[in-house]
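Only one protein chain is missing from this complex, and each of the others stays in its spot.
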Amino acid sequence: MRDNDADGGRLAQTILAHVLAAVEARELELGRLDAAAGDGDHGAGMVRGLRAAVAAADGPEGVAGDILARAGTGFTDAAGGASGALVGSWIGAIGRSLAGADRLDVAAVADALDAGQAMIQRLGKAKPGDKTMLDTLDPFLRALRRAVETGATLDAAWAAALPEAEAGMRATAEMIAKRGRAARLGERSRGHVDAGAMSLLIILTAVGDVIRQQAA
Amino acid sequence: MRDNDADGGRLAQTILAHVLAAVEARELELGRLDAAAGDGDHGAGMVRGLRAAVAAADGPEGVAGDILARAGTGFTDAAGGASGALVGSWIGAIGRSLAGADRLDVAAVADALDAGQAMIQRLGKAKPGDKTMLDTLDPFLRALRRAVETGATLDAAWAAALPEAEAGMRATAEMIAKRGRAARLGERSRGHVDAGAMSLLIILTAVGDVIRQQAA
Amino acid sequence: MRRMLNEATAFREEMIGGYVAAFGRYVAPVPDASGVMAVGAPRAGKVAVVVGGGSGHYPAFYGLVGRGMATAGVIGEIFTSPSGEQAYRVAKAVDGGAGILFTFGNYGGDVMNFAMAEGRLLDEGGDVRTVLVTDDVLAAPPEEAEDRRGIAGGFYVFKAAGASAERGDDLATVEALTKRANARTRTIGVAFAGCTVPGQDEPLFTVEPDRMEIGLGIHGEPGVRTSELMPSREIAKLMVDSLVAEAPPDAGSRAAVLVNGLGGTKYEELFVLYDGIAPLLAAAGIEPYEPLIGEFVTSLDMAGCSLTLHWLDDDLRALHDAPAATPAFTRAG
Partner (left out) sequence: MRRMLNEATAFREEMIGGYVAAFGRYVAPVPDASGVMAVGAPRAGKVAVVVGGGSGHYPAFYGLVGRGMATAGVIGEIFTSPSGEQAYRVAKAVDGGAGILFTFGNYGGDVMNFAMAEGRLLDEGGDVRTVLVTDDVLAAPPEEAEDRRGIAGGFYVFKAAGASAERGDDLATVEALTKRANARTRTIGVAFAGCTVPGQDEPLFTVEPDRMEIGLGIHGEPGVRTSELMPSREIAKLMVDSLVAEAPPDAGSRAAVLVNGLGGTKYEELFVLYDGIAPLLAAAGIEPYEPLIGEFVTSLDMAGCSLTLHWLDDDLRALHDAPAATPAFTRAG
């Protein structure tokens, strides 16, 4: 539980830097996953987007929500591609939701993730089960909500939700793509984990690391 | 020693067919040798040329010289490339020389080979030592002449000259190309036997086989 | 395949730099945006036709910018759609007050990003329409034709759009003719080997020896199915049969024909393929109109090719025949 102030803004910057480092370390793997059924640019696009997000976040001080809103715009502009539009808008929607919150507590974060996911679904018209990043995000958010209902802290709730996100990501290997480039492949898209599902898991894990450190 | 008559013409047809078979069997190898420093088309070109030569020879009866003159034109037309012009003209010049001979004896054959070689040198402006087919032909012809001077039969003279041709061909591996595509490579052309030198050895060897069978 | 470059991260910028340096007689860079525009754009009172997409497909998309074709092209990274922000800036730069037509291949990333640009332009009171290119017959069954992706047939769609805008048609007319051009265009493609992205060591996908991919993607995506490697004449038959079966209603008998090489399958092979295609078109009652054979939409050095039929009616034929002057395609007037 922290106030929605400039300290929160600095935390958002820390989170973005940490996420960038985590994704950079996995760039090639993300590219290879995308190449299995798509066009191989997912790793490069995510890194390009996150670098721009970090740069955009690094401007004037502000609350976490404003920082993230700026970061989302930077991401979308620099990354391009489906994930550029989706992940950038996701970050932006999370930011705009958080900017209006009273406090940065677990309920506000869950609401923000709700707003982010709604944005992805509005833009991309996919649903969970279509073998996309939503298959990481949706089970994560459900688990987070459940944890919130039991009164868990953000730290605890996040830790409880991550395994669900990972299971959701893993399940994409058995799915047939319904959206994105891989959708044209039908049965041939089966057998590989979805690249976007993997990158969202990396992001959520990296965010969790910072939250845990802050809580400790 | 045989008369310069239609029997000689049939012999020329036999020789061409035998040469074609021998070169066909080595087509890929000739292509590979040409690829080492040139453009890899020598095997295909020789086969194309010889097929056309055989087809052209297969017309009206005639003396060996006329048959070969026709074959040479057919070869040149169909083969293309340096070897198309050179080998086709060589065959044609041999034919025209033989057509004027009284008898098909070893002296007439040596004169015909002289005419053939002169034609190659006139067209291609190369000399022995330039890493070309002349490095097979020239030592062969010299040895044939020497054998003629000792009064050898065509069969014996040919058999005596072939090892010289082979040695000449082998020596091309150590030469630097001065003519043809490989000439641009300078030192880099060293280390491989010249494709045209090899194909002329195959031709001379195949001709020798027929001469030997006829003599036996 | 090794690619020639400096740093991979600078590739797009240097690519655009070299392109505009060479072709300044046709195009100019859009200031502060990843795109190029026709010399003389914006032109007051003319609809601006804005195409775009990832790079690696030259001459699609930015090689077809110039008089009589696209007014501008928005240029993404290799195989990556440009962002909405870039599409917005490019469209703004060429807006001549008569509206914007966006037209590009139907890929999720492009659709989402261009939609963002369209939304902003509409919010600002602009007049904007979008026509998606959906020519790939193997990307979805006929009932879902509007979900198909865009491949080489985009060439004809952009040509129609550009010619319509050039002669001064209003936005609704340009949009309607562009839609019609797309509705009368069908493509089928095959691939024999993958492609390598600049800066990477491995090809994006590989094709098994003695196999081929049918229904390739132009971003190195694998095809929708594989088959034994076919001789050229069987590929010709597969292609013609597939397209003829999908002829649009009221197709008529005259079709512009495009045999497109993806980059690694060269012109000589495309001619051999057309030697098989021409008699099959005749047998199907199709009269080929000014066939084009070459590289119009590439996928880096991917080996493969496609056949496009663009069935002409009188309107489309006039647009087809109109002059064009772009770096990659010239039609004399």
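Couple of notes before you dig in:
As written, the chains take the letters A, B and C, and residue 1 is the first residue of each chain.
By our rule, a contact is a pair of C-beta atoms (placed from the backbone, for glycine too) under 8 Å apart; a residue touches a chain by one contact, two chains touch by 3 or more.
As the structure is a computational prediction, the values presented were derived from the model and not from experiment.
The chain we do not see here touches B, C in the full complex. Of the candidate positions C:147, C:246, C:269 or C:315, contact with the unshown chain belongs to C:269.
Think of the hidden chain as still there; on subunit B it touches residues 31, 35, 37-41, 44-45, 48, 73, 76-86, 123-124, 179-182, 184-186, 188. Where subunit C meets the omitted chain, the residues involved are 1-6, 11, 14-19, 21-23, 25, 55-56, 58-59, 63, 78, 192-193, 198, 209, 229, 231-233, 235, 257, 259, 263-278, 288, 290-295, 298, 300-301, 303, 305, 323, 325, 327-328, 330-333.
FYI, only the chains that are shown with their structure count from here on.
Taken as a contact graph, with one node per protein chain and an edge wherever two chains touch, the assembly fits none of the named shapes, being neither a line, a ring, a star nor a complete graph.
Inter-chain centre distance (subunit B to subunit C, centres taken as mean C-alpha positions): 54 Å. One finds 75 Å separating the Cα centroids of subunit A and subunit B.
Among all residues of subunit A, none touch two or more other chains.
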